[in-house]
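The complex appears here without one of its protein chains, the remainder shown in place.
Entry: chain A
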């Protein structure tokens, strides 16, 4: 009887520290965040009155918010799609590579190991209009120098390019792991049925990878929504406000203007967007039922 009880409570005991940590460091901060989003909250002011939905009303009536939402949507969708396409391509190529696979793999992982601030600074220098190495190549190809980061049209693509450079290897490594886990049998069957390489890729590889693809896309999407360090180092939300994303808006209002209440409201809206997106994706693709069990 005692053993049975222990057996039943065992998993809960093992999970307890994790749940306590989650409550302490995630749930409590979230509830606090939610609370202050209804307050006029400045860390240096003793008076922190409740203002109801004022912060949210202000948020939805400000063009900054809609601009930041648009920029975030463009940034997240472009960078994640590009990273996925390139990452998948690289993973397929690497998977078929015989000699030097590990070497290439390790070399390609270097960008992930770098801090986003370092990457941001590095690209800021490389994209400098006057002495940046990028313009050196542009000029040697006969084109004129370009203001990559101070041109309102080019700044966001430059930021997306930087993100793609850093995070494509992350996508690649997850997809490569997925590719390595696909058994040989479906490929043998496809070969016997006379499927072409493209048909095999579309009808065998992609379905087998679908859950891994979903997880990779989810993780990158969440991460892309949070981009801040790179923006700080490269553009600081400018020129004008062409690279001002929602997470930059949180920083601007929260830490630059000390409007914690308003910044918290932006956080809550950002969270709702991400969670809605996740729920939608998870409903469509069941990532937990590995092996196709229903």
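The criterion applied here is as follows: contacts are C-beta pairs under 8 Å (C-beta built on N, C-alpha and C of every residue); 3 or more make two chains touch, one makes a residue touch a chain; residues count from 1.
We adopt the following convention: contacts and distances are computed from a predicted model.
Peer 1: Considering the UniProt annotation of the chain absent from this complex, which name among "Tryptophan halogenase", "ABC transporter substrate-binding protein", "Ubiquinone/menaquinone biosynthesis C-methylase UbiE" or "Lactate utilization protein C" applies?
Peer 2: "ABC transporter substrate-binding protein"
Peer 1: Have a look at A:79, A:168, A:205 or A:241 and name the one touching the chain we're not showing.
Peer 2: A:241
Peer 1: For the chain not shown, which residue from A:30, A:66 or A:136 touches it across the whole complex?
Peer 2: A:30
Peer 1: With respect to the chain omitted from the figure, which of A:3, A:130 or A:196 is a touching residue?
Peer 2: Of the listed residues, the one touching the omitted chain is A:130.
Peer 1: Since one chain has been left out of the picture, which residues of chain A touch it in the full complex?
Peer 2: So the residues of chain A touching the missing chain come out as 22, 25-27, 29-30, 33, 42-46, 128-130, 145, 147, 149-150, 152, 218, 222, 226, 236-241, 252, 255-258, 267, 271, 274-275, 278-279, 282, 286, 288-289.
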